[in-house]
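My questions will all concern the structure given below.
What you see is the complex with one protein chain gone and the rest in place.
Chain nomenclature is as follows: A, B and C, assigned in order of appearance, with residue numbering initiated at 1 for each chain independently.
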Amino acid sequence: MATARKEKQEQQKEFDPKIIAFLCNWCSYAAADLAGSSRLQYPSNIRTIRIPCTGRLNPLLVIKALNKGADGILVSGCHPGDCHYIDGNYYARRRFTMLKDLLEFSGVEPERLNFTWCSAAEGRRFAEIVRKVVDRVESVGPWQGFLSEPDVVAEKEAGEIEDGEFL
Amino acid sequence: MANSYNEITRELQEIAAEVFAEHDIKHLLGFGRGEFSGLTEPVFLKKPEEAERLIFQDDAAPMLSKYLLKYKPDLQAVVAKPCDSRALAYYISEGKISRDNLVIIGINGCPGIAGNTACDECDTRNPVIVDYTVGEEMSQEELEAELEGVKYLLEDMSPAERKEHYSREFSRCTQCYACRDACPVCYCDHCYVESNQPEWLEEGSSADKDMIFHLMRTMHMPGRCVNCGACEMACPEGIEMRSMTTHLYHRAKELYNYRPGISPEQSTLFSDFDKEDSEPGFLQ
Amino acid sequence: MIKKLTAQDLKELLGELRQKFLVIAPFRVKQGRLTKVLYQPVKTNDQLSSIYFKEQPDASPKEYFLPRDDRLAEETAGADCQPEEWSDNPRLFLGVRSCDIAGIELFDDVFIENDFVDPFYQRRRENSLIIGYSCQEPADNSFCQEVGIDPLENENVPLMLYDAGEGFYLKVQDQELLKGFEILDMLQELPEAESSELEEIVTENRKNFSGDEFSLELELPFPEKEAFTSVDWEEATASCLGCGVCTFYCPTCFCFKFFWEEIEKNRAWDSCMFSLFTAHASGHNPRERQDQRWRQRLLHKFSYHPTNYQGSPGCVGCGRCVSKCPVNLDIRKVLNRVEKTLAGEGVKGNES
Partner (left out) sequence: MPDPVVVVGGGIAGIQAATDLAEMGIPVYLIEKSPSLGGRMAQLDKTFPTNDCSTCILAPKITSCYNHDNVTTYTMTELINVEGEPGNFRVRLKKRPRYVNEEKCTGCGDCLDKCPVSIPDEYNMEMSEYGAIHKYQPQAVPNVAAIDPERCLKLTKDKCGVCEKVCNFDAVEYEQKEKKFIVQAASIVYAAGYEGFAGDLVSEYGYKDQDNVVTSLEYERILNAAGPTDGHIVRPTDGEEARRIAFIHCSGSRDRRTDKNYCSSVCCTYSIKHALITKEHLKDTEVDLYYMDIRTFGKGFERYYNRAQETEGVNFIRSRVSEIEAGSQPGDLKLKVTDGDNGFAEEEYDLVVLASGLAPTQEVTDTLQKLKVRTNKYGFIDIDEFNPLSTSRKGIFGCGAVNGPRDIPESVMDASGAAALAGQHAVLDVNDMGVESAGEQEYRVTQNERTRVGVFVCHCGTNIAGVIDVDEVARRAREIPFVEHAEDVKYLCSSDSQELIGDRIEEHNLNRIVVASCTPRTHEPLFMDAIAEAGLNPYLLEMTNIRDQGSWVHKEEPEKATWKAYELVRAGVARVKNALPLERGEVDNIARALIVGGGAAGLTAALELGKLGFPVSLVERETELGGHASKLEHSLEGRPVQPHLERLIKEVREHELIDIYAGHEIKDISGFVGNYKLELIPPIPEEAKKEDDLLEIEGGVVIVATGGQEFEPEEYSYRDSDRVITQLELEEGLGQPNGLPGEAEELEEIYMIQCVGSREEDRPYCSRICCSQALRNAVNLKERNPEAEITILYREMRSYGYYEDLYRQARDLGINFSRYEVENKPRVTAEDNGRVSLQYEEPLSGREITAEPDLLVLAAAILPRDDNLELSQMLKTPLNEDNFFLEAHVKLRPVDSATDGIFLAGLSHGPKNYSESLAQSRAAAGRAASILAREYLLTQATVAEVDEELCIACGDCERVCAYKAIEVNEEEDVAEVNRVLCKGCGNCTGVCRPHAVDLHGFMNQQIIDEIETLLAEDVSELAKSGGV
């Protein structure tokens, strides 16, 4: 699907990334609201999914979002120490550190994986984060899935035939 | 020094007899030789006379810890490679099995398993919890000497090269999930793969999905994977997938000084935190 | 009719056959950390020298008849669609051994010679020509003779290839089946050989097959009810991990599942060794434990299939399930236990 979408975007010529943002209800979602009530403008590329706490976010959901074709991910919670649920974001931090590391190791561009903290008072920071994330994702272009282009794979799919005068 | 297979085999047979004499065990879980195949296979010994069936060879790849949970209310004896002993420590830390129900015969100075690349970078050559041991312990100096200059799997590749590597490797995946089934710390009764409500992993056999399977599985592994290499050894397609879990294994060690299964008292990686944990690559 | 060929002759013949056929032959292939022998389409004439007959291929050609992932229908089309990769060229499978030939025959029984014909299988099967290959020595863990299969001679393929070390013999067994394939014309130029030459080789090779440690005395089909209930399956299969590799590599396992991928209806290999294989939507699972699944697999091959198909075995004794098993769980050992239990030798009692 990711590839199909990418083709369409190529036809469109203009890359309009889609970024899934997981925001915790108490800080970052509130910051996004504050950006709104302060009328700060930012690109419309983000699609927010509200979660109670970054601790709620199972890393598999981020993989799922990329699997479904998100060009980039933003996860933002309360600053460490500020968690509404005492320490949820501390646990989340480890999970995301490992997730980000794994995905980058496997070839996902770091620019697509954006984890940060944003407090309820930081409306301006939120708008800046979104701008930054959109820039970052744009800089690496459309997401084409976890694997290389199908033709690269097909070439080597069956494995390499060992040469030799067997016959 | 790593011990020889024959020496370990000889000692195992002696100690097994001792274990039978000293404990009222349901069975002694170890390795034996396949009657027809000549291959090393898991055996469940019940009688002291069977002690001589025990062997240890370079194809003793299966993780015996995997079988213990099935019989956990009973007292079981088990021959444990160092990696197996870590899996056991991990089980105990998660309350999956009681230490009191285990008689552990640990293999010191494990000589490793043929073809298992995890053994080349193994950082635990003596078992972490034991009741009996066979073989000489390997000293820390020896271990460090052996590890010197060892490169971890795919460490030298660029992310893009790895992406290509995985694209190639997973194109062969037949979704048998032997990697998961062979893994000592994958012990869920119902794997997320088999859930369709919600459907974490969609059905279909494209390489893309196999990649996602492995990414998701790897995210269940940090703080659990003991880097035994059983996943790769089990793969009938020779897919090199261990690099993912191994990478996080080493990263958890670097970032959090965390090694799974080092002690039965340890918390899991993801159920613990430090306020000062680093935030590599987080947006500032 | 028996033709005698040098390796060069064979390559030339195959080169010619490639004009008409998609030739699929065994190669040594490097895949990740393993090197395997696998059936693969010959892409260039240069590749012909790399064809490799020395070992039993790691996998049977089953996936060319029942692909792992088979698109059956599209939602929008409304009707069944055509298998996508069908070409007009017929396929020639080179060097298929008796065990794998028997596997394909079993598929024929199930998918063609049956009340329901699987059009996908049928089309692929009818478009394929098989050149058999006579084994020179037993493959690791194989026990084909114990299930009534002759690894050296096989009458059920039109052509049979014999390796003579310095060259090959090609035996034409069924001219009828070769009609329309123009293959006989191509063979005309080649020198014929006496059947005695061939017999000598076969007799010599057969000596390699005498030392089977394993023997299966019990007649097929196994008595269903008795085998089902009296064997301690748990004990016999305790080390099974449930991965299903045995079934994927089995030349006779054909179970599949359906699933939708976006708008496509697909089928893919499934395995009775998987816990979900029999799981009901309600949560109930009639085969809850792995030993029950093992019992199913074994009895399907040795009891149910022979019962339904005039005593023909559901297992071809290729030994791949043993070689591929991550924990080396040996079906021969389990069969042995079944035999002993049924013979009243009380394996179970013996152990307790």
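By definition in this document, contacts are C-beta pairs under 8 Å (C-beta built on N, C-alpha and C of every residue); 3 or more make two chains touch, one makes a residue touch a chain.
Bear in mind that the values here come from a model prediction, so they are computed numbers and not experimental data.
Considering the whole complex, the hidden chain is in touch with A, B.
In the complete complex, the residue from A:74, A:102, A:120 or A:161 that touches the missing chain is A:120.
Seen across the whole complex, the unshown chain contacts chain B at 94-96, 187-192, 195, 197-200, 220, 267-268, 270-272.
Panel shows chain A; residues 1, 4-5, 8-9, 11-12, 16, 18, 20, 25-27, 29-30, 32-44, 47-61, 64-65, 68-70, 78-79, 81-82, 84-88, 91-92, 95, 119-125, 127 of it touch the chain omitted from the view.
Note that only the chains that are shown with their structure count from here on.
Shown here, the protein chains touch in all possible pairs.
Interface comparison, B-C versus A-C: the higher number of contacting C-beta pairs is recorded for B-C. Closest chain to the protein centre (all Cα atoms averaged), using per-chain Cα means: B.
For this pair, chain B with chain C, the centres built from the Cα atoms lie 33 Å apart. Centres computed as Cα averages put chain A at a distance of 46 Å from chain C. Each of the following residues of chain B touches two or more other chains: 172.
Counting partners per residue, chain A has 159 as the residues that reach two or more other chains.
Per the touch definition, chain A reaches chain C in the complex via residues 1, 158-167. Those residues of chain B lying in contact with chain A across their complex are 159-160, 162-164, 166-168, 170-172, 192, 200, 207-208, 211-212, 215-216, 218-219, 222, 244, 247-248, 251-252, 255-256, 269-275, 277-284.
Against chain C, in their complex, chain B makes its touches with residues 34-37, 39-42, 44, 46, 59, 61-62, 66-67, 70, 115, 117, 169, 172, 174-178, 181-182, 190, 194, 202-206, 230, 232-240.
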